[in-house]
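With one protein chain removed, the remaining protein chains of the complex are shown where they sit.
For clarity, chains are labelled A, B, C, D, E, F and G in written order, and residue numbers in each chain start from 1.
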Amino acid sequence: MSGDDNRTRFVVRTDRVPEQPASRVGEQRPGLLRSEDHDLCPGCGEPVALRMLLEAIEELGLGQDSIGVVGIGCYTALTTLMDIDLIQALHGRAPSVATGAKRMRPDKLIFTLQGDGDMVNEGLQEVIHTAARGESVTCVLLNNGVFGETGGHMTATTVIGQRTKNTPEGRDAGYHGHPILVTDIIAGLGGTAYAARCGVYDAAEISRTRRILRRAFETQQKGVGFSFVEILTMCPTGWFVPTAEGPEYLDQVLGSVHRLGEVKVDGKLVQS
Amino acid sequence: MSGDDNRTRFVVRTDRVPEQPASRVGEQRPGLLRSEDHDLCPGCGEPVALRMLLEAIEELGLGQDSIGVVGIGCYTALTTLMDIDLIQALHGRAPSVATGAKRMRPDKLIFTLQGDGDMVNEGLQEVIHTAARGESVTCVLLNNGVFGETGGHMTATTVIGQRTKNTPEGRDAGYHGHPILVTDIIAGLGGTAYAARCGVYDAAEISRTRRILRRAFETQQKGVGFSFVEILTMCPTGWFVPTAEGPEYLDQVLGSVHRLGEVKVDGKLVQS
Amino acid sequence: MECEIMLTGIGGQGIQLAAQILARAAVHEGLQVMYLGTYGGTMRGGQTDATLVVADERILAPPLVSHVGSALAMHHAFFAPIETKLRAGAVVLINESVFEGDIAGRDLCVLRVPATAMAADLGHPLGACMVLIGAFAAATELVGIESLLGGMRESIPAYRRQNLDANEKALREGYGQLEAGVASLRAAGGKA
Amino acid sequence: MECEIMLTGIGGQGIQLAAQILARAAVHEGLQVMYLGTYGGTMRGGQTDATLVVADERILAPPLVSHVGSALAMHHAFFAPIETKLRAGAVVLINESVFEGDIAGRDLCVLRVPATAMAADLGHPLGACMVLIGAFAAATELVGIESLLGGMRESIPAYRRQNLDANEKALREGYGQLEAGVASLRAAGGKA
Amino acid sequence: MSRTQRRGPDKRRGPVKRRGPIQSRGTVTIDVERCKGCELCIPACPPEVLVMSTRRNSMGAEYPELEPGCTGCGACLLVCPDFCFEIFRYEEPVLHEASA
Amino acid sequence: MSRTQRRGPDKRRGPVKRRGPIQSRGTVTIDVERCKGCELCIPACPPEVLVMSTRRNSMGAEYPELEPGCTGCGACLLVCPDFCFEIFRYEEPVLHEASA
Amino acid sequence: MTRRLMEGSEAIAEAAVVAGCRFFAGYPMTPFTELLEGMARRLPAEGGVCINAESELEAIGMAWGALATGARAATGSTGQGLALMQESLSELTRSELPLVLFNMARGQADYYQATRGGGHGDYRHIVLAPIDIGEAVALTQLAFDLADRWRNPVQIYGDYLLAHTSEAVAVERLDFAPLPTKDWAVDGSLGGSGASRNINPIGMTKGSKGIEPESFWKRLQAKHDEIAAAEARYESEHTEDAELLVVAFGTVARFVRYVVAGLRAEGVKVGWFRPITLWPFPAQALAEAAAGAARVAVLEQNAGQMIDDVRLAILGAAPVIPIGGISSDEAGFGIGPLLDVDVIRDRIEAGLAGREVPR
Partner (left out) sequence: MTRRLMEGSEAIAEAAVVAGCRFFAGYPMTPFTELLEGMARRLPAEGGVCINAESELEAIGMAWGALATGARAATGSTGQGLALMQESLSELTRSELPLVLFNMARGQADYYQATRGGGHGDYRHIVLAPIDIGEAVALTQLAFDLADRWRNPVQIYGDYLLAHTSEAVAVERLDFAPLPTKDWAVDGSLGGSGASRNINPIGMTKGSKGIEPESFWKRLQAKHDEIAAAEARYESEHTEDAELLVVAFGTVARFVRYVVAGLRAEGVKVGWFRPITLWPFPAQALAEAAAGAARVAVLEQNAGQMIDDVRLAILGAAPVIPIGGISSDEAGFGIGPLLDVDVIRDRIEAGLAGREVPR
């Protein structure tokens, strides 16, 4: 409520469950969330993506049949929230770790959770090799176009014009080079069965994120090849934008280059 | 001459220059070849590619304005033959080394010479990042689909069905995964200005290899972005085929997957 | 002469800027100076401390000090660990407008300045830290007002130039407020 | 008992196979054995040597030996370095059909076998090495003919089964050729 | 025009005032202590019944308050990075008197 | 059908015999000591005038010999991995008597 | 069990399989390649997996994942490839994963790398250096046991000659004391909430925010102290009355043993000492073995690395002199002029006489 509006308002009590007969719609927190307490910045998109990830696993009933492999970035701090068996990988190395785990536990859902810095900078070849090998794992990329954790510098996915700590005027193709559209590369590989890109900038797209994650996991369960989900997430801190402008910036700036939608389904390219 | 033909034949003397008036057509060895003595296997395609590389540089008059950065593979042994300033990089690291050299010597032609094991296995992300960054260097890949130097094992470019030391029955997609078509990935990156694939299986294609290398180098000289040349080369030793069958195996087995031709010219994709 | 100063407050109060201004003021005075800021996470309202060592020769003290000769407390929230480090006779400046609770009655020279209130009166509510370091400078005579103003000008980034005048006013206000009291302070044996 | 044997030849003569057959024959005899092959590059006609140590207890000799009690020379090209390693009284078998040059007249027991010619006579020109190790076994009694044949059968890969008979013939031929001469050799004081 | 732009630039300034009694088909609980004040929930709410408070929680963050008219759609829950919301749908819609 | 296949499977067995005097528009020199006997030059020669010898060089490799009919096209030079060839074009074609 | 002529690499692969290794990943590099090939040949038949990883970094990552699920897993390379793995080797140790790591080295110049690590931070690997194939077969099995027992990586330090020499061996399964169950591993079944786990190298505990490096690292350090006290292994001969004690490890020790045996036969008072574990270095045993010696000579095939540990063990009680040196062949495989019993005999005699030896 901005300061120009000092009139009394009618506010509904929200500090306790309603007195009138009502049914709870969904859970406040997914069943696989062990705690909701985290130190990520206000307006960060990563916890939102995490919720969808956990819900997708829950929907498939795989909470007790999953191993996650987590990279190093802000989302690493979310591992204490995840009520799933996890392996903490080094920066960039999650896809190989997932490979080793899958080969020894072929009956489990094995997924990675990595950021763009982790996956597209430090460990780009890991995910490409894993996909080409047709490894039956799912790699999940949280792409905010910055190294959030270390202060918001440009990554290999930062789109032209995007503000970061070291591109305060926006990334310039001539000086800083071009972004890598990793989902498109992954989708082009023979071993990839499923690849899609989604975002967490509004409720509808967030719901789609869950559906896409589900389809990726189902692909893994079918054993037909590698599956990949890129989720665009807000990093207002690294972008130096107010938290409330995060979703719009995500959609317009990042989303216009990293185009959303399914790119490969059942081993076939579905987008041009 | 096979054993069934014991008739006397007329054989032209080839141990000295002809007595009849004649002009030398081309040089026996390129001007930038310091020696022609090497220990690579009989029928290896790498020295053939090397000849084209040196001739292309020579044609552009850049023999005294070039720095090559060489990876680790059988071709490493060819460095003593090259009359060009060189930097020997570690396995997989040549593109970054080339980047550093180019930034300090922007006026020089900087190229890498790498094998598929070097570039597409050990150092895949190096070349992708360098290309995406639009680095003004030329990366040259000698692709034989095997680690020749260490005994002919499968690499990330080995095509389905190809024989290698550890795929004696041919690479199987289900078991060994799929090959990476690296030129296509490179061509798709924003920083790439030129990308092409060629081979050394016959004289015409060998000549085209020289022209393609020239175009790549010219692209670098124009300063419009990254340039890339993949040259398919025979490795009869790693493929366990007779030397004489190398070119055919190259063309039919490798060439049918890694399709030859220019893929990106002046920053525009030219193949579907 | 080697004196250790710690500043404490909560995120958003301008503690690091204040410490940098003091540090640069000391440089103006030809002194040696060492400064280290520490933050307790990224959240608004979190801990933010600064350690300053000023000396007239090569500084011996390590960057993390265990004993301090003076302290500036903009807020009480994270003052406790600093309190245990105070040397006997330490000078402690308190932002009286905000600071809650007492300071254990030891051999300390505690000066209470209603910094936030004074800054608000100047129409520059974010200038409370300026008031406090102005007062500190006057109280300890570690640096003069001109050095303080110089340090302030060097510490404000170009895109914040609009704050220069208001900051100057706040610094002078704090400085002036305490100048009067200095004589009595010295008589009381306080040392910076 | 610990005896070192070196085999030398050029690429394509089958030196490594011969060494492996001897090694496996020794295993048949219940002996300890160590074998190391060395190659001088990939080219046809290049150096190819093998070192074998056979003992009845744990082998003490390191894998690279500096002194050898016996040598088999299929070719002269790379014999020189081995010649310097020969112990006094060493047994040296020479493929007389190919070997050019002399062996310095020291306290050696040199046996010349026309191995290549004999193999060719058997219609199995690539079996010269078999002839030579057959002769070696007979000369030194290190392993018996049955062990040699067993070692040979284990050393030939499945896809080369067609060579088994010819190899057996060559081994027996070499063994037989020397058997007669053994008594005289022993009398001459040669030791393996 | 992008999807987010379509929602209009003024949304985070709070809801448009409406007249007459307002019906809530649902409601939410908000764990305001966990709220970091990011304001993502404000424009996410289709009936625009979430408004940032002027008060702050103990972490110093402003948090959302609910005005009448919630549909129980759950959008706020989906967008909130700090797991503050719980959603309820009334068996019978509840009527509130609108503010002046 | 691939480009290499098109050249026919029998090429490395040597040239087809021709009758009558044969004209050479060019010739080559071959550094046989450097040859590793890979036979790549044999099928590369368009007029099929290169034939593997039955002799071996000091490395033990068979090497190519030239029969009449060379055009000086240079294909052999291009394909040889061991830099064995040098190409000459005669000012006047040279005639050879073919073998029986 | 019947003995079979086996190359070192093949025998080690067989021993690993017999020890229950079910996952292997590696990238070719001489002389490690044959071990990789051996594992690729053997594992599938045992229901195991061998991946030709696309690089060394990926190989160790794969092993990491396999280990975390509780499998016995291994990787390896030669020095260069291990250099690339250093970050993982360091952090995997902190994750307390029981990796077995095969270093088929090119000589002995990776002693520092093996014993001090090149990763960051305080960590140690148990390092076993076999003298011959027979011992390699035993130590490989011991490596898997020790790794599980301590939840700590164990390295086998081999070399070109160990990998490429053949001997007649019978690979028999060795029995070790029972091991605790791997109740720290993840099999994916503990989510929601069977009390899910997070195997990590930074002391994170599920459900509690943040990390506690201090207590975590101190606990690891205490474990390493325990290992150091418990696991030092060595072999020695002729030490009682030796005037000169020669210290060497691995294949080089095999040469030394031979030369010393020859000298002893001639009545020369020389003994030898061989650390079997390079870490923990058998310092106390060495100090005791050297007690009566006038001089201690270190023969290593490098510019002088293990000599640090020898000096740290002897601490000035006797002069410690280097009699080894860099020694390589043209291919750089570490088969240089030093690997010659005559050369070594000369050097030992120089050591006996107190003469300096050119390195």
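Note that in this section contacts are C-beta pairs under 8 Å (C-beta built on N, C-alpha and C of every residue); 3 or more make two chains touch, one makes a residue touch a chain.
This is a predicted model, so every value here is computed, not measured.
Contact with the chain not shown here comes from a single listed residue; of G:Ala138, G:Leu174, G:Ile211 or G:Ala294, that residue is G:Ile211.
Mapped onto chain C, the interface with the missing chain covers residues 20, 23-24, 26-27, 31-37, 58-67. For chain A, the residues in touch with the chain missing from this view are 90-92, 121-124, 147, 150-151, 153-154, 156, 165-166, 176. The chain not shown here touches chain G at positions 78-84, 86-87, 90-91, 105-106, 109-110, 112-113, 116-122, 202, 210-214, 217-218, 221, 224, 302-305, 308, 311-312, 315-317, 325-330, 332, 336-337, 359.
Convention: only the chains that are shown with their structure count from here on.
Over half of the residue numbers found at the chain A and chain B interface occur in both copies, marking it as a same-residue contact. Chain C and chain D have CA centres that are 91 Å apart. Chain C and chain E have CA centres that are 42 Å apart.
In chain A, the residues that touch at least two other chains are 37-39, 41, 125, 129.
Chain contacts: chain D has residues 43 touching two or more partner chains.
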